[in-house]
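For this view, one protein chain was removed and the others were kept in their places.
Coming up: chain A.
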Amino acid sequence: MAESRDDEQLGLRLAAVAVLGFVLTIPPFLARFDRVGQVFGVPVLAAYLFLVWAITIGLIALIGGRSR
């Protein structure tokens, strides 16, 4: 069973998303938002992390969904 070029592309693109997600959720980006405060009523850090998380998931769904 040979790996198709599409599958290889998909794997690499998703890996890039993984790297992006990882980098955004560890210091120093994390430290940048690690402060007391609220945005839309929610703690800043939590809001940031959930936002990054949601974007990551969205990217995965987008990339995964586009490859057929």
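As a working rule, contacts are C-beta pairs under 8 Å (C-beta built on N, C-alpha and C of every residue); 3 or more make two chains touch, one makes a residue touch a chain; residues count from 1.
The definition used in the following text is that contacts and distances are computed from a predicted model.
**Q** Look at the options "Energy-coupling factor transporter transmembrane protein EcfT", "YVTN family beta-propeller repeat protein", "Glycine betaine/proline transport system permease protein" or "GAF domain-containing protein" and return the one that UniProt uses as the protein name of the missing chain.
**A** UniProt lists the chain that is not shown as "GAF domain-containing protein".
**Q** Go through chain A and note every residue touching the omitted chain.
**A** Listed in rising order, the touching residues are 1-5, 7-8, 10-12, 14-15, 17-18, 21-22, 25-27, 30-31, 34-38, 40-46, 49-50, 53-54, 56-58, 60-61, 64-65, 67.
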